[in-house]
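The complex is shown incomplete by one protein chain, all other protein chains being positioned as in the whole.
Our next item is subunit A:
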Amino acid sequence: MEKQNIPEPVPFKFGNKLKIYLGIAAGIGLIALLIAVFFQQLPSERIWANLWMNALMFVFLGLGALFFWTVNTLGESTWQINIQRIMESMGLTIPFAIIFFIAAFPGLKDLFEWTHTEHLDDLLQKKTGYLNLPFWMLRFAFYFALWSFFAIYLRKMSVKNDFEPQEKYLARLRATSGWFIVFFAITSSTAAWDWLMSIDAHWFSTLYGWYIFSGMFVSALAVIIIIAAAFKHFGILPNVNSEHLHDLGKYLFGFSIFWAYLWLSQFLLIWYSNIPEETIYFVERTKNFGTLFYVNVIVNFLFPFLALMTRGAKRQPLYLAIVAIIVLFGHYLDLYLAIMPGAVGHENTSIGLLEIGLPLFYLAAFMALFFTFFEKAKPVPANHPYFIESSSYENI
């Protein structure tokens, strides 16, 4: 690679204006929650389910970004160095998700049928070996301890290399990334069982973990794209160009198809074998959530498939960011469809002020944490051997 004039990234400042905007968004979210609790008199399970759904989305964004970074680090990909700090900072929000989960803990009885140990039917009785509250809590603590450790340790190694560049930090980064992927492969599935699949405790699907993972990964990619495009626009990351967005767009395109593949695989087999205890999941969703059920597939598969097909679409920052925002909404809807029918039931759920307002609070919290962590380190890893290539590579 020939050396060109590569501009130095400007240190990022989490300004007051940004803080005020995020504060307003968080305020709207809180007001929506308060109105829902005190004025609308919504059923308690609907409020808990919303808190639960947003906490999940919060941790999914961090986890997906951490996973994307570790995969790229393990594969020694060079292109991602310029956007690496975005993924790092998103990953660091994982420990804070505990707060949001704990905020929803009082509603566990409303959310999970299997927590009512006093009257369980035979089927749930047989599942108590795995689905019991102490073991569930233990797993919860284990997941967060594990993910937080990796997020913080990897970030530490990455920042250390900024100040005293040594091969051993990069080697540790690579090796630890590999270990994270090993643990994440298992915990992403089991966490999806614990937190989402066990809402419909009688029902099970063997690829549910993958299905949730694919949605998580696409949502995180969408957020990375939006942030990268915005940072490019505001000159915070001057070396991010259409090539990086092109690659991110390819990921978004490809993994939207991957999501659709898993969605169909789950649906097709259950539809085909037609066993009542399995079909109940889809009967509930097609009968009572019919429109949303099909909108989900259109927004998350058909739309990105057609919108991101051409090369030009992936290289146009504004266009790509708009597609990413729509896909992010789509995966929020996907999560809604995974939680609400089981936890709340169709009689009590609708999309109202709570569903639209509350995410703003979590989004503002996520972005505030993200900006705080992004501000703490250099916007692009310094002294990284791949930096020049990441700033001057070209897609074929």
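Points worth noting:
Following the convention adopted for this analysis, contacts are C-beta pairs under 8 Å (C-beta built on N, C-alpha and C of every residue); 3 or more make two chains touch, one makes a residue touch a chain; residues count from 1.
Everything below uses one rule, namely that contacts and distances are computed from a predicted model.
A chain of the complex is left out here; the name its UniProt entry carries, from "Quinol:cytochrome c oxidoreductase membrane protein", "Potassium-transporting ATPase KdpC subunit", "Succinate dehydrogenase iron-sulfur subunit" or "ABC transporter permease", is "Quinol:cytochrome c oxidoreductase membrane protein".
Only one of A:118, A:164, A:347 or A:394 touches the chain withheld from this view, namely A:394. One of A:128, A:166, A:310 or A:350 touches the chain omitted from the figure, and that residue is A:310.
When the whole complex is considered, the residue among A:267, A:303 or A:329 that touches the unshown chain is A:267. Although one chain is not drawn, its touching partners on subunit A can still be listed: residues 2, 264, 267-268, 271-272, 274, 309-311, 394, 396.
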